[in-house]
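For this depiction, one protein chain was excluded, whereas all remaining protein chains were kept in their positions.
Labels run A and B following the written order; every chain starts at residue 1.
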Amino acid sequence: MHTIIVGCGRVGSTVARELDADGHSVVIIDRKPEAFRRLGDNFKGRTLTGIGFDRDLLTAAGITAECAVVAVTNGDNSNILVARVAREMFGVERVVARINDPKRAKIYERLGVSTVAAVAWASNRVMQYVLPRRGTVEWSDPTSTFHLAERRVSAELAGTKISDAGVNIALVVRNGVAHVGESSMLLQENDLIHILGTADHIESFDNGSSIAGAH
Amino acid sequence: MKIVIAGAGSVGRYMAKQLAASGHTIVIIDNDASAVFRLQSTDSITSFQGDACEVDVLAASGAAEADVVAAVTGDDEDNLVISLLSKQEFGVPRVVARVNNPNNEWMYNEMWGVDVSVSTPHLLTGLVEEAVTEGSLVRLMAFDHGKSGLNEVTLADGSPAINQTIGSLQLPREATVVAVLRDGHVVAPALDTVLHAHDEVMVLSSGDCEAAIRAALIGSK
Partner (left out) sequence: MALFRRKKTEIAPVEAVRGIPMAEVPLRTSVTVCGKVTRMRTRPAHGVPALVVTLRDETGFVTAIWTGRRTIGGIALGRTICLEGVGTKASDGITFMNPAYTLVK
């Protein structure tokens, strides 16, 4: 899976090195070539110097609708430009942008851009968007019976009533605002849901068999 | 009219003074205190220090009541975000934005809430072309969200329009000859006006009819 990272700062270089070490195809873009020093000597991915929302540069970076784009420069504005160009012009679905201003982050979420704030664990959050590993859980109780798993609602699942989801959806985060999961609520594309359940529950949600009416 | 100007550089400050002199009420915003307070506060001009890309700053500067927001900072990213927020969050009827780098001009449209974009390099190029180019179509200005434009063709010697009347030109319905410049005079166009070589024909068009205008005034290559 091809990933294009814009911004070779702390988060960008960390994500780039992790993906590269896992054997994924990575291109990292920055305006200043000195920034690439953060990648170290073992980095086997590609580096490109230039402006991340430039269409020609993104094309040169191998952008396609199937890849992932991570916008983690120091500037919120650059990041949202990169994110929208990737999503709207190139049809990329897996786009995540680092936006520090929570008010603007809410607005950008309405545009379908997943946002991450600049916090210490930002690179982990970003990795979750780029490689949504099925089966990951965020929390487990001490007996490891119940787990809390975060998942994004796909377009296919949009319109499903929470009570038909077949799992306990404790929390729905929509456009940056958290709502307690009520049974009659309809799930929407890009909702971030927190599922509380056993490992079997979560697995059945992940493979689609928990949904009422699923074949 | 109430106008909010984002960017108190030389362009923003000039605009503020001119527009205030025309009787409009101006609020000018810049993150740099020294830039924004270089402008004398008057009854018509209020200076505001803050980042115009922030929703709260736009709200405090009166964007919700503004008739126009002009995003004229020296930074295209800022101008696009200011335009988007102005249009989407405050419903500003007219958003004007400055293009700094022509490579970014393609984003300055309704996708980012921009109603009118102005690119100085683009304007300059158009005007240079208009002065030196004969036998080509020059796009001088775009209006109406880019849907309409003012085009200019100086008739070269081989033009099919020479010795034709304006009425007989095969121009589409969406294009109108609005003026003919001849030897330094403006000739008001009538259907029976005969065109001469080296006439500068100004055509106002809406929609995409460049090809038809070229065919009528320049001919096939």
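Here is the rule we go by: a contact is a pair of C-beta atoms (placed from the backbone, for glycine too) under 8 Å apart; a residue touches a chain by one contact, two chains touch by 3 or more.
Source: prediction; values computed, not measured.
Undergrad: Hey, which of B:N109, B:Q164 or B:S206 is the one touching the hidden chain?
TA: If we include the chain that is not displayed, B:N109 is the one touching it.
Undergrad: Using the document's definition of touch, tell me which of A:D22, A:D56, A:E138 or A:E182 contacts the absent chain.
TA: Once the missing chain is taken into account, the touching residue is A:E182.
Undergrad: Have a look at B:A64, B:L127, B:L191 or B:A211 and name the one touching the chain we're not showing.
TA: B:A64
Undergrad: If the hidden chain were put back, which residues of chain B would touch it?
TA: Residues 64-65, 87-93, 106, 109-111, 113 of chain B touch the chain that is not shown.
Undergrad: Against the chain that's been left off, what residues of chain A make contact? List them.
TA: 84, 87-89, 110-112, 153-159, 172, 175, 179-180, 182, 184-186, 188-189
Here is the rule we go by: only the chains that are shown with their structure count from here on.
Undergrad: Considering only the defined contacts, which chain A positions touch chain B in the complex?
TA: The contact residues of chain A facing chain B are 53-55, 75-78, 80-81, 84-85, 88, 101, 103-104, 107.
Undergrad: Quick one: in the complex, what on chain B touches chain A?
TA: Checking each residue of chain B against chain A gives 53-56, 75, 77-78, 80-81, 85, 88-89, 103-104, 106-107, 111.
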